Structures are given as C-alpha cells and as structure tokens.
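Have a look at the structure below before the remarks.
Missing here is one protein chain; the remaining ones are kept as they sit in the complex.
Take a look at chain A:
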Amino acid sequence: MAASSSSNVNENIPVFEYKDINTKPFHVGSFRTAWLEKLKPIDYSYEEKYEETEDADFAKEMGIAPETLDELKAICSVDTLRCQAEDESLDTNVVPPDPTLQTLIQRKKKQDYKGTLRIDKISRVDHYQDELESLAVGKRPEDPVDLVPEGEIILSINVLYPAIFERFRYVRPHMTLQMLGSHSLVDLRDAICCISDLQVFGEFSNTPDMAPDFISKDHFKSAFFYFEGVFYNDMRHPECQDMSETTIDWAKTRDFPTFQKAKMEDTRFYDLIVKVGYPYLFCHQGDCEHVVIITDIRLAHKDDCLDRKLYPLLTHKHRVMTRKCAVCHVYIGRWLTTNDPFAPNDPCLFCERCFRMLHYDKKGNKLGQFLAYPYVDPGAFN
C-alpha cells in the first residue's frame, strides 16, 4: 500500500548511483510529470507572479496584518544587502582594497599578478566561444506557435568527438547541445556534426572536379544510439541498415543481458529511460563512434531560449586548430597527396589553388604520377 506507492514515486525521482558521478536510470517523461505534480503552474510559468497576489496569498497563509507585511517587506528587501553607502560609486571590476574575504584575497593576488603581465592572453576566438553559450538566451519567437510550452523539459547533451586522435584522448573535446523533451532522437542525430560525415572516399587525382559528389553522409546513412540496453536505429531511408544487429547477435552468444531494438524516429526524449551523467554511444558511418552524455535535465525557464525553431541549440563547441596548406600556409588544406614527386613530404596537404597550380597544367591535365585524396579538416566546423 503505502510502501509500494512510495517505491513507485521513488523510481521517477533521479538519485545518485555513484555520488556526484551519475544517476540511476529513470524515465524522462515520468520525471517531468513528477515535477509538474509537485509544483503549482504559476511556479514554472514564464510570467513573474504579481506582487500584489503574492503578498495577499502570503498574508492569508500566515495570518498577518498589512502593517506587519509592509514592515517585513522592508526588512527583507534587497537593499539591506547593499554593503556600501547609497551614493558611493563602486567599480565592480576591481577588488576592493584590504579584502577580508578569502575569495577576495585569492582574487587580488591573481589580479596583482595579471597587472604585472604585459600582454593579456585572451584570444578573440576564445571570447567568441565563451559568448556562444549566451547567444540565444531569452530569445522569443515571433510566431507564438513556436513558443516552447511551459513545463517543457530541456536536456543538455554532450557529444564528444571521436577518439581517433592521440590528443583527443587526454582532453575531452565535445559539443554541447540543448534539446527539448518533445524532440525525437533523429533531431539529435541531425544536429550532431561530425567531419566523418563530410569525408569523401576514393582517389581523385585523375578527376579532381568530381570529388564533391561523393560525400559520405549521403552514402552511409545508418546510425544508432545506445541508451540503457536499447539500440535506437535510424530507419528513415530505405538504404539504412540495422547496424546494431551484429552487436545484438554477438551479445546473445556471450553472457550479456539481451538488448532491445527500437526506431530512432519514433522515440522522443520523453520516452527514454536514461541515466544522467552516464556515457552512452552514438555510432554512424559504420565505425565512427561518439560518446554521448546527458548532463542535465530540467524544466524550461523564462530566461532560456524559447523559440522552438532554434532547437537543437548549440551551446558549446570545442575549437580544433586547422592545418594549413604546405605551400601558402594561409588556406586550410583540402587535398592530401601521397607518392607525389612535387611534394616536400609524404603525405602532404594542399589547398585547392596550390594543388591545382602545382599538379595540373592550364588545360587541366595531370602532371606527373601521384595519388590525391580529398581531405576534410577536423576544424571545418569551427
């Protein structure tokens, strides 16, 4: 009776599986229902409660007189927290002299140290990257149909870059996306930009102009997500295969719990059972694997971006340095050549112009024997 209902409620309340690391699995839709049950609609609405109604409710609940209420409001107002006199102007960019707070002492040391440096090392790109987070804050749509409804769930998802480079294994470059609960997994899939999608396979030294027709994204459309023992396959197009079948069959022969399958396009985030903070998998192009972590699930707030059309929203993206042409060092490399007698090293990167100038004559004939592959730089999405 009482025991079973409390355990039912508990299943929908996320708790830590390992403290500060990840939670136990829970159903996202039920989590939302649990919150909406506990709150009054005014609590999570985008409007601020009118002060008069709030005061009236408060006075009624506590049974106090209006004079007491006014006095209370004066005591609890934000002005009481002001630490300096009304007319004193304050420069909040500078640590006040003679700080007593430990935080300020530490900060002052850093500030003094920075003052001794001659160059301030914030690059412009880092500055723009920091701003990316707050770019879409508070945006409202023009068409009210596109407004994110109150009580909608917003998920923050980290998609890590594939760990194919050595360096990528020691830091954790990722992109952070914000999604709505009513989005489906295909929306997430389409929002993930990975350079392996743009890669062109094949050797094109004889036909350099045909390269752009063969993007991998169009060729290999299958992909799957793996969340909590369920493989979600992308079956939108007829050429998509069920990539998870191999894994499921393999698992049956070993001592694994049976995995299930589902369709990516039919699953919304509300239907998922996931752990927050736990790594899952996204696999596309057959072997390009990304780790996916859901870092946060919460109710929408009026300061979020409220335009449905802007979701999935990119809030953070790691910047990767691009590699430039070996000749001009100005443009990003587009061609990779091997066995090339013209190139200083093997393999060698060229930008489009330098590549043509060096390897083809004015009529477009190939000069010399070499192999050329179109190259997509990992920093192409910067």
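As a convention for this text, a contact is a pair of C-beta atoms (placed from the backbone, for glycine too) under 8 Å apart; a residue touches a chain by one contact, two chains touch by 3 or more; residues count from 1.
Note that in this section contacts and distances are computed from a predicted model.
**Q** Please identify the absent chain by the protein name in its UniProt record; candidates are "snRNA-activating protein complex subunit 1-like", "BRISC and BRCA1-A complex member 1", "Radial spoke head protein 9 homolog" or "rRNA adenine N(6)-methyltransferase".
**A** The chain we cannot see is, by its UniProt record, "snRNA-activating protein complex subunit 1-like".
**Q** Write down which of A:189, A:318 or A:334 is the residue touching the left-out chain.
**A** A:318
**Q** In the whole complex, not just what's shown, which of A:133, A:146 or A:228 touches the removed chain?
**A** A:133
**Q** Which one touches the absent chain: A:21, A:210 or A:330?
**A** A:21
**Q** Could you pull out which residues of chain A are in touch with the chain that's been left out?
**A** 13-16, 19-23, 26, 31, 34-35, 38-39, 42-44, 46, 48-49, 54, 57-58, 61-62, 64, 68, 72-73, 75-76, 78, 80-83, 90, 92-96, 99-109, 111, 122, 126-127, 130, 133-134, 137-138, 156, 158, 165-168, 171-174, 176, 276-279, 293, 295-299, 301-303, 315-316, 318-321, 323, 347, 377-379
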